[in-house]
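Removed from the display is one protein chain of the complex; every other protein chain stays in position.
And then chain A:
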Amino acid sequence: MTTASVPLPAWINYGLIPLLNLILAFFFSGLVVWAIGESPFEALQLLLIGALGRGEGIGFTLFYTTSFIFTGLSVAVAIHAGLFNIGSEGQAYLGGLGAALVALAMDHYVPWYVTMPFAVIGAALFGAACAAIPAWLQAKRGSHIVITTIMFNFIVSSLMNYMLVRVLIVPGKMAPETRTFLPGGQLPKLDWLIAMFGGKLGAAPLNFSFLIALIMCFLVWVLIWRTKLGYEMRTLGISPTAASYAGIRYSKIVMITMLISGGLAGMMALNPVMGASARLQIEFVGGAGFVGIAVSLMGRNHPAGIILAALLFGILYQGGAELSFDMPSITRDMIVVIQGMVILFAGALEYMLRPAIVRFYQQLTGK
């Protein structure tokens, strides 16, 4: 309470402090790189060039960013109502089934832009369905949503194994995946977007779902800050007793919030399934659901912050992949360490520097 209550200008709160946190994270990551005998500066350079240097790198970076925006929004919406949804991973996974079923059913008959709205709905519905049972258990039975959503990650994982190995697999093939969708079941690449900045997308899978993600950011902002439902969610999230006083029904808001949250996570599947590989593959989510927790935390549960945080993690993913390719002594696991540092400093320890900055600011302004 000593310095926590001192108001700071927005540019310090939302600009300077996150930047300093990031610099700290990179500093400690640099120490790790240095400890294994590589040059931290060279590593940082390789990472940034890998992520942002060429059109193709940018395309990959934004591809990852897209997934993280969806899962980050999913986590953020739940947090506004005081719910910690750790199940975005499983919800996204099941969302993939929804998207794939739509694509498989429609791709023979119609162009992609007809399939797309149905796929968006299918992915969201399946993601929401996956969140529905934990939501119901929380709303009606008081089973803690953190526990039940984690359990559902495992349940969905087993279910999808079964579906891909037994049901959806192409007869006679070894790989547990569906057939490749025809163009009518694919989301187009965004070559023109990169071309606008004079780059070439190349093999990068950046696709139309990036734009869907940005639209969702706007819609989530409207939902949380401009609708009555969002008002009720925020009231419940901050003060359950005030919510009950105001006649805001706990079980109703928990259900609706989790369905929206699950739906947003489900839409993440559009990006890898219909955008990148044009088929449903096993374990395609690859941890993006969990990254969403960090993204939401870093982005202060605000869509604008989530876009920036998702971009940061996109850079780390893509740049990290390039880095471990160029510097073999830096393995995938090292990249995870670096990502962990960012989460630690920019997320968990986000207030560590604040007291010192407050003091410094007070001295500067003579207060």
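We adopt the following convention: contacts are C-beta pairs under 8 Å (C-beta built on N, C-alpha and C of every residue); 3 or more make two chains touch, one makes a residue touch a chain; residues count from 1.
In this section, contacts and distances are computed from a predicted model.
Colleague: What name does the UniProt record list for the absent chain among "cysteine desulfurase", "Twin-arginine translocation pathway signal protein", "Putative carbohydrate transport ATP-binding protein" or "Lactate utilization protein C"?
Modeller: Its UniProt record gives the name "Putative carbohydrate transport ATP-binding protein".
Colleague: Taking the entire complex into account, which one of A:N161, A:T180 or A:S244 touches the absent chain?
Modeller: In the full complex, the listed residue that touches the missing chain is A:S244.
Colleague: If I consider the whole complex, including the chain that's not displayed, which of A:L104, A:L229 or A:V337 touches that chain?
Modeller: The one listed residue touching the chain not shown is A:L229.
Colleague: If you put the missing chain back, which residues of chain A would it touch?
Modeller: Touching the missing chain: residues 1-3, 5-7, 226-232, 234-235, 238-239, 241-242, 244-249, 362, 367.
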